[in-house]
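Below you'll find the structure I mean.
One protein chain is absent from this view; the other protein chains keep their places.
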Amino acid sequence: MSYNTFGHMFRVTTWGESHGPAIGCVVDGCPPRLSLSEADIQPWLDRRRPGQSKFTTQRQEADRVEILSGVFEGQTTGTPISLVIHNTDQRSRDYGDIAGRYRPGHADVTYDRKYGIRDYRGGGRSSARETAMRVAAGAVARKVLGQGIRIRAALVQVGAHKVERARWDWDLVSRNPLFCPDPVALVQWEDLLADVRKAGSSIGAVIEVVAEGVPPGLGAPIYGKLDSDLAMALMSINAVKGVEIGEGFAAAALTGEENADPMRMRDDMLEFASNHAGGILGGISTGQPVVARFAVKPTSSILTPVPSVTRSGENVDVMTKGRHDPCVGIRAVPVGEAMMACVLADHLLRHRGQVGS
Amino acid sequence: MSYNTFGHMFRVTTWGESHGPAIGCVVDGCPPRLSLSEADIQPWLDRRRPGQSKFTTQRQEADRVEILSGVFEGQTTGTPISLVIHNTDQRSRDYGDIAGRYRPGHADVTYDRKYGIRDYRGGGRSSARETAMRVAAGAVARKVLGQGIRIRAALVQVGAHKVERARWDWDLVSRNPLFCPDPVALVQWEDLLADVRKAGSSIGAVIEVVAEGVPPGLGAPIYGKLDSDLAMALMSINAVKGVEIGEGFAAAALTGEENADPMRMRDDMLEFASNHAGGILGGISTGQPVVARFAVKPTSSILTPVPSVTRSGENVDVMTKGRHDPCVGIRAVPVGEAMMACVLADHLLRHRGQVGS
Amino acid sequence: MSYNTFGHMFRVTTWGESHGPAIGCVVDGCPPRLSLSEADIQPWLDRRRPGQSKFTTQRQEADRVEILSGVFEGQTTGTPISLVIHNTDQRSRDYGDIAGRYRPGHADVTYDRKYGIRDYRGGGRSSARETAMRVAAGAVARKVLGQGIRIRAALVQVGAHKVERARWDWDLVSRNPLFCPDPVALVQWEDLLADVRKAGSSIGAVIEVVAEGVPPGLGAPIYGKLDSDLAMALMSINAVKGVEIGEGFAAAALTGEENADPMRMRDDMLEFASNHAGGILGGISTGQPVVARFAVKPTSSILTPVPSVTRSGENVDVMTKGRHDPCVGIRAVPVGEAMMACVLADHLLRHRGQVGS
Partner (left out) sequence: MSYNTFGHMFRVTTWGESHGPAIGCVVDGCPPRLSLSEADIQPWLDRRRPGQSKFTTQRQEADRVEILSGVFEGQTTGTPISLVIHNTDQRSRDYGDIAGRYRPGHADVTYDRKYGIRDYRGGGRSSARETAMRVAAGAVARKVLGQGIRIRAALVQVGAHKVERARWDWDLVSRNPLFCPDPVALVQWEDLLADVRKAGSSIGAVIEVVAEGVPPGLGAPIYGKLDSDLAMALMSINAVKGVEIGEGFAAAALTGEENADPMRMRDDMLEFASNHAGGILGGISTGQPVVARFAVKPTSSILTPVPSVTRSGENVDVMTKGRHDPCVGIRAVPVGEAMMACVLADHLLRHRGQVGS
């Protein structure tokens, strides 16, 4: 019922505003005796950190995570793990321009209509800054999942340009700031993004997250399905407008024959000949890689003025100056991985609870 | 934490297997003093009922709903509403062919791997039969929402054929068994589906659900977002592989300028010039129509044999004989409406709880 | 968040009114492959059933339980278990006397003030009839706990008369309708209750529930403590006004020396020399018997007129005629056992989820 918590047995509560003193999260339900230190979390945060290329916002955030509880002598204790990042880039500035006017496409107007108040500084609670804590929690979730489960994500579409799957190279993903798995697309995207940035515009993107080594049996019918929990988790990321599993929307255009994943025994192990299902049948993992994709809209912060209104009900045209991301989808890549990790960790514990081992 | 419950304040727990004695649900948290009788629920069930055209399974289910609790003298009392439908079409038959072998693309294999046991009769718990209770709960949810909020859905794509939005006619939707809003597409689809059915094949589809009259302010950051709850609810429907809000995946190909929804005051009311956002910003409703779409895969029950395995680990080819749906997406239309209604009812009560009014 | 659900992993949702067509519950999260049939549940219900002695209400309820889902070929499947009892003793009668007036000490007035409506027939939702479903769910919980955990309860006080612990005899408990463990107290109570019944009065009681064989480690700090979950579960039983663990309120009068439970190793096993703690330290089970007690008030249904008011705000004196329990605490004995079983089953699964094994 909590508005700022997700997960059931592996449970994450985040708090904090973009320009408040700190942001943080509490990870509850983590199994005991897992080795954990800041050094296990920081590298994942560094991947998400802005300002690492010209394609993301130039805002500088050290994003130095601290563990305040739940770890003793380098091991988790089973009690809640409190993680905090102090906001160091709180420039004292004049917010007059956004305090009273609604940026189109932002949550400014809906927060105000819901609560009658909003912390407008840097987007407050609705800022993508919150996703840092998802990444931190995801690092803990990876510890729960162990070495056998590998979670990776890549950008698979920027604007109308998709990657070519025949050229997919996971190694490339970790070597370019766009998390692109296709060397040809990478060049295209760099050009495209340079143009978008120069124009003060923005562009959408699609991210694919793949989890390998997921044991069969995770997820539960009917309202604890692995895919519906993934859908919720990924849709909750800022600016996400769509989520799909396996073939996703493309499945609508297929026939049953085309979409079938044949099964065969091989060395006493069940094998699937294809993975249209994206690793999930009936809400439960099959043992194949779990494959999810999500679409991120172009950020609404652009240099072109857009008709809007003020808090007091006057028409105004709003242009969002200052640091901005030409493609917020880029930084969503590590966030997508983190959400996958958290959902899987939760389901691993839930499955063990109900069924044992 | 419950596996078979969804919602928080308006909360639905479903139970029952396809070929058990009955299926049912418990609706908890419903406000008191709403008028409610079976007559308010039955019409929605009738829309979902199979056997109404040659395009859905010919299985005959009376689907007669009974209210067992929570209603007194025609009004809800605030206590749990128990709804039940007795299964009348429980043919005594031989399940030998599916008891021991896994139908490809079905949950047979994952249920077995998870639980080590499954009720294989008619798909057991994984049968689409469960969605009848979603529709029943959705009828109660509509009572909570009241007359001011109108929820409608339509089929917008069958196979590769999409409707033409310029021809959209809501009245047509209620007059054809395919819930098609486009008279031209309707003819195409009927031909297509006749072919699919004749071939013993199946085909996917996309459904669009629209809720008008939703007040601004429903939904809550960060993990109680209206869109992430919708994503979970729609993804939990059988055979759904993708969910999107507003522009959805198409937003990836747009620029910030194209995707912006300009705002203007008109007669002291805030108006949006477009609705790319699908009525949700920052996880909170804007007051515009809430628009969601979901993709349904082609049903895996086809007459073409597909390689599979038996429970005891032998290779086998499986063909699913008997009654089947050439396009399960058709019957998902009223189910999608019901899930939208339940999610909105839940958020209406949650919003009132936290913010009042 | 559900109002009619308790438990987290082993989760029970009850529904139904005293004089509606049926009452029932849904048990969700039960592990698969436990043998279960109506015959496992019915004996526990029979123990709770009224009309078995002159000391409980003479209302005749067959209380025949049916399993509607979640069990296949005699085994649980891991999907929700729906249990129902049809109400057979729905006399058609005139409720005019209680429809418009509030019985003092009953929930009549609070239900009406909260909801503005109430099902007044037989107490509606507030009737002790609901506890039948707790007992049914408890029977399932016992299956989860297995043979190693034994849960028993006894009446330890009726009115001011307490049992003498030196005379405690568990075998006697199952052989008398008062669940009394002390042969001397039994005679006293029979006399007392005969007088109370003759006078049309009622009397309070205290029940003790003991769970043996509970492994150490169940329960979790800080808000998932075993004792706080027990307190909630027992306090939720109708007419209960107090709950205590181990020494309970008597601990207030003790010194630290008197209240200490010394520990010693014996044959490589940890042993406690006493059990003032009632088997729980820091919210976690110690491995000793878990001991809880709860106080049940005298039922408010008495033949002496008590000043009250009508629904429309007039003063009136109310006397509750008809079938009534001189000591509702008696029938609370099997209910207390059931709640202990449900709480322990839930914690067993939760512990296994987080910690494994």
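Each chain gets a letter, A, B and C, in the order it is written, and its residues are counted from 1.
Simple rule for what comes next: a contact is a pair of C-beta atoms (placed from the backbone, for glycine too) under 8 Å apart; a residue touches a chain by one contact, two chains touch by 3 or more.
Quick caveat, the model's predicted, so the values are computed rather than measured.
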{"item": "Touched by the hidden chain, restricted to displayed chains", "value": "A, B, C"}
{"item": "Contact partner of the left-out chain, one of C:Ala22, C:Val196 or C:Val210", "value": "C:Val196"}
{"item": "Missing-chain contacts mapped onto chain B", "value": "1, 9, 29-32, 78-79, 220-221, 349-350, 352-356"}
{"item": "Residue ranges of chain A at the interface with the undisplayed chain", "value": "1-5, 8-9, 11, 13-17, 20-24, 26, 28-29, 32-33, 66, 68-70, 72, 75, 77-82, 114-119, 124-125"}
{"item": "Chain not shown, touching residues in chain C", "value": "1-6, 8-9, 14, 102, 104-107, 109-111, 113-115, 125-126, 130, 157-160, 196, 201-206, 216-225, 227-236, 238, 241-265, 268, 270, 273, 276-278, 280-287, 295-302, 304, 306-309, 313-315, 329, 350-351, 354-355"}
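Note that only the chains that are shown with their structure count from here on.
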{"item": "Approximate Å spacing (C-alpha centroids) for the pair chain A, chain C", "value": "46"}
{"item": "Between chain B and chain C, centroid-to-centroid distance (C-alpha), Å", "value": "39"}
{"item": "Chain A: positions in contact with at least two other chains", "value": "1, 9, 220-221, 350, 354-355"}
